[in-house]
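Below is the structure I would like to discuss, written out as structure tokens.
Only a single protein chain was left out; the remaining protein chains are all shown in position.
Order of writing sets the chain letters: A, B and C. Residues in each chain are counted from 1.
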């Protein structure tokens, strides 16, 4: 089972964001995964236990995580449970501003800090490793018309695999697709996905998340 | 299509080896892959063009290579064709003494030299990366009762992924499962498989080769 | 300045260990570094602030850490200060049983668990990366007559660089020399150094720690 976790605050509290993602980012992700006959569930911050009961976590093969303004509200005890599950083999896909989530920082052992600028500029994502299953079907890369800029230096451990590098109109580059192993779990960080842009509706972004879900499934 | 290439000399010229692999190492590998409903063909050194016509190479998704005493007899022009196909995306699985094959040295850019001792000693293979699809189903590792020893320093580029490390009774260690990317192609080097021992009948060895075949298939 | 930190408990509480390291492991390490004209200081668990005041940490270029039975007594606030200094550029050398120290686990993001057996068996350390400055002067490797065994699977992130692999008499292998970057800091984990054996008097072990000190110094 795939569990899509979302903070789900911007989409309820900000009319501009609500228009883009009326049912939340998690439901957009969940919908395109379901079309691929993947068994998906969703969970949000304001659910009991953030929607991440022991039962749900135990049955989750890959957890997708989106968060931004409320990282601090995520309970430390739940973070430890997610951490334990990753070490046991659960895959984890960390999207965009979740670079600053407690769970990602816990697994990385670094600050996960970066440069950013929210000007809605052009992003071009280049495929660096065309052999990687997460790059399947992407060709040389693709453009996102408007996105928040994230720039280096990105304070992460050296990725096990670097799959994508982003170019930004304003002069920055960014390691946009990075994999890590922790215990028996596979982790994929993917840069795009600011709440103010319709990024998660773009077919290449959906393709990458779908590829990553398949890649991050645990070994038996 | 998977093509299993074998030098096929020891098995015809040496009675001791013939007893172990009467139809050649290539047929043992080919047989267990066929049981998994994989489309497999075989090719040997003494075939025309070493059995590697342009047509065969074009249709090969993953090429498995075993060679030992006759590396020098492999035609340079064929080596270049195999090399080109790897860069285009064909997977390559390099077994045991094929560390010294022209194609492996061509792709590595190093001498590929190593220590060796043919005493039929115990080898214990430890899984170093339990998240890797090639390690699927292997647990912590396994023993091979008798094998030729290969020892460090193994003069290869730093592997992209190190999956297995071997322990040998006599005091050596060896990086036994290594992956590389070259162009669009994925390469897996796997250490065991001396012709004088029934290594390719062992179920863990077959499992690894099967896993590697699936892993090395090209991205579409 | 190099700071050698030691738990310093076994050497005071256990007569057998006291005989080997009468002034503590930290002083043996400190002495051979001083012979190389390196500015060294020492700190132990039972010092105020574990000997790691803000002033000391600020002036430390490389911190060497040995701990074993009292990891839990290390104050979390001090661990966070050491962590911050590593991200700012301080080098960290983690010895033997300090694989389980709070600071190493904090920086790795994994359990850092491993197999072990305290039988005083032979360890043979093989140099895997002869180009690495930490392997300078080591040749192909060396033996330690008696050591505690550490075996795979060692639950660490994939090392940025794998320099040494250990072979143990009893059948295990271990990634014995591993580097990591976290923030601006360089980290080296080195396996040997059980308190019950005179490992830190061995010239190759001293050479490696000296090499690592030079390697781990921060960029200006």
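The criterion applied here is as follows: a contact is a pair of C-beta atoms (placed from the backbone, for glycine too) under 8 Å apart; a residue touches a chain by one contact, two chains touch by 3 or more.
In this text the structure is predicted, and so the values were computed from the model without any measurement.
Student: In the complete assembly, which of B:120, B:133 or B:183 touches the absent chain?
Tutor: Residue touching the chain left out of view: B:183.
Student: Can you work out which residue in A:15, A:48, A:76 or A:140 touches the chain that's missing from view?
Tutor: Checking each option in A:15, A:48, A:76 or A:140, the one touching the absent chain turns out to be A:140.
Student: Of the listed residues A:39, A:58, A:153 or A:203, which contacts the missing chain in the full complex?
Tutor: Of the candidates A:39, A:58, A:153 or A:203, A:153 is in touch with the missing chain.
Student: Considering the complete complex, identify which of B:108, B:135, B:163 or B:178 is in touch with the unshown chain.
Tutor: Looking across B:108, B:135, B:163 or B:178, the contact with the absent chain belongs to B:108.
Student: Of the listed residues A:19, A:34, A:58 or A:124, which contacts the missing chain in the full complex?
Tutor: A:124
Student: For the chain that got dropped from the picture, name the residues of chain A it touches.
Tutor: On the chain A side, contact with the omitted chain comes from 124, 126-130, 140-141, 151-153, 158, 161-162, 165-168, 171-173, 175.
Student: Contacts of chain C with the missing chain: which residues?
Tutor: Against the missing chain, chain C presents residues 89, 129-133, 135-137, 181, 184-186, 219-220.
Student: In the whole complex, what residues of chain B lie against the chain that is missing from view?
Tutor: 87, 106-111, 155, 157-158, 160, 180-183
Keep this in mind: only the chains that are shown with their structure count from here on.
Student: If you average the CA atoms of chain A and of chain B, how far apart do the two points sit, in angstrom?
Tutor: One centre to the other, that is 37 Å.
Student: Two or more other chains touching the same residue: where does that happen in chain B?
Tutor: Within chain B, the residues that touch at least two other chains are 129-130.
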